[in-house]
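One protein chain is absent from this view; the other protein chains keep their places.
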Amino acid sequence: MLAMFFWAFVIGGLICVIGQLLFDVAKLTPGHTLSLLVVIGAILDGFGLYEPLMDFAGAGATIPITSFGNSLVHGAMQDAQAHGIIGVLTGMFQVTSSGISAAIIFGFIGALIFKPKG
Amino acid sequence: MLKGHQSWLFANRPMITATGVTGGPFEANGKLANDFDLLYEDLWMGKESYEKAHRLLLEEAIKMALQKGNVQKEQVQFLFAGDLINQITPTSFAARTMQVPYFGLFGACSTSMEGLALSSFVVNYQGAKYVLTGASSHNAAVEKQFRYPTEYGGQKPPTAQWTITGAGVALVEPNEPGKQHPVTTSATIGKVIDMGLTDPFNMGGAMAPAAVDTIIAHFRDMQLDPSYYDLIVTGDLGRVGHDTAFELLNKSGLKLERKQFQDCGLLIYKDEQPVQSGGSGAGCSATVLYGHLLNQLKKGTYKRMLVVATGALLSPLSFQQNESIPCIAHAVAIEMNEEKG
Amino acid sequence: MVIRYRLILLTCLLVLAACNHNQPGKDSQLALLKTMNPNPVVTDKTKDSDGVDEIKKDVSSLPEIYDVAVVKGKKDTLVVYKVKHLHRFKMKKIEKNINKMLEKKYPKENFTVSSDYKIFLETVRLDERMKSAKFSHREAEKQFKKIVNMTDNKK
Partner (left out) sequence: MMESKQKKQNTTLQQRNYQQLQQKHEIKRPVLKNCIKAFFVGGLICVIGQAVSYFYIYFFNFTEQSVGNPTVATMVFFSMLLTGFGVYDRLGQFGGAGSAVPVTGFGNAVISAAIEHRTEGFVLGVGGNMFKLAGSVILFGVFSAFVVALIKTLLIIWGVL
């Protein structure tokens, strides 16, 4: 379990370093960088590489935004296996819904109770 | 009177009789806090939106200038002012409150000198007895429009600049000989210069050539040597733009000394404040000039100064559409009125 | 400001309440931290633990694995193990291998194999409860079925 924390730290940190290099060396905006990372996550899952990384690094792989792409593919694949090709459309958000709905809900609650501090 | 190609000589030497300068909490911790007339502890300034706070900054600065100049707002003929927000609403709304005939200006961060040049021109030719001119910006309101939400955790590169929260307003009147006030003697209106830079986090680098172009034009039109001024101050080039402009000026053959060439964006904050490359925004040159620099002029630290306010004429839309950043700079020369006899 | 402080307080309370919600036994508190090597558990009275010991030994012999727990219920046998960290990349393959090996060797048994920490934790908890006399076999069987179900809808 302690090894898990260690590897979560290392892998999570490294994914962030990739992001930082995209910021500073490739001079991408945060929006471009995050979009790119999500696409990379989706493609990695397409080759079946993201799941082992998640087994290995735990939150180090599930917390970075790359996992968003991964779980979108996952949801789509699950439904595709159950319902055929139409499942690709319908299953998309089955696994990821929590991140997006949490962001929407907490975003709205945030707007109700907070003011921007500047 | 037109002099040279793009400069005005103000033979009647209009006076800046009073100024009002307001600022926010970040400026209160800055180097020039003592030169502000009114500093707010809170960015909201008791208003329900940053845009309203922005308007309040300008309104208070105008009131302050009127009060110090002992003039009623009904006596004022014109107000020349502007800011950075869409359709310059904060300024227009302040003008609604003031009920003064109003010219809305947009020159991005060069608005302050655009306004001062126009006001001086109008007063010089007896077009008005009292003219108010000014510019303002509000950090959070401007960031919201041009960059990201203020609470967004994006990393700003070291070339980025900090939009200042503040408003500077000057009351311009016809010259009365012997009165100890700063006077404007000439102005040079710049043309739009675009060197093809596209990084919105490096405005200084984009604006430097515009400043240089206007400074060179000023000395050419006025047939002067840089040593005529003991201070040439740019608006908000920041560290990057200022260094670049200095090198460009020296390459062009104008002999400037480092001490003589300063920048409002570098003067306003302390080194340890996290402003990256320096201050910027329409309020930057306005607050520093109408506060700190005019105080120094009155004290005698400087005899003559040339203020070159620079503006980057971009919008969030234009840079998203991959347009480069066009820039402009306007210069106004200021000195103390001659003593009587 | 007051509202904000209340909000923080509320969060703290929520977290605390969640912490107190079920007090686990001493051993299971550390189940994720150290090697437990729990004894095989049999929830069914009628069967003895001979076969179970053997299963445990077989699975433990794999080099990628440490710490194995085996629970035998009425129908199913649950095998839970921890994978050495650097082998976690191959976790899916290891699971497949174990499944294959067990089915070959014990064709009569119905195996559920898992490497999930949660399942491991629950088997240790089950073991602890079994030791206390109050826990009947029927309750144990019920709890066991719950654990097996957990592995089914794990995704």
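Each chain gets a letter, A, B and C, in the order it is written, and its residues are counted from 1.
As a working rule, a residue touches a chain if its C-beta (ideal position, glycine included) is under 8 Å from a C-beta of that chain, and two chains touch if they have at least 3 such contacts.
What you see is a predicted model, and the numbers here were worked out from it, not measured in a lab.
Shown chains touched by the hidden one, complex as a whole: A, B, C.
For the options B:G46, B:P101, B:P157 or B:P177, the residue in contact with the chain missing from this view is B:P157. One chain is missing from the display, and on chain B it is touched by residues 48-51, 144, 148-159, 194-197, 202, 205, 208-209, 239-240, 243-244, 247-248, 274, 277, 322.
On the side of chain A, the interface with the absent chain consists of residues 1, 4-5, 8-25, 30-39, 41-43, 45-46, 57-60, 62-69, 71-73, 76-77, 80, 84-85, 87-89, 92, 95, 97-104, 106-111, 113-118, using the contact rule stated above. Panel shows chain C; residues 4, 11, 18-19, 21-22, 24, 32, 116-119, 121, 150-151, 153-155 of it touch the chain omitted from the view.
The working rule: only the chains that are shown with their structure count from here on.
Taking the mean of each chain's C-alpha atoms as its centre, the chain lying closest to the overall protein C-alpha centroid is A.
Rounded to a whole number, the gap between the C-alpha centres of chain B and chain C is 70 angstrom.
Counting partners per residue, chain C has no residue that reaches two or more other chains. Within chain A, not a single residue touches two or more of the remaining chains.
Residues of chain A touching chain C in their complex: 1-4, 7, 51-53, 55-56, 78, 95, 113. Interface of chain A with chain B (complex): residues 23-24, 27, 30, 115-118. Here chain C touches chain A in the complex through residues 3-4, 7, 32-33, 85, 88-92, 117, 155, going by the rule given at the top.
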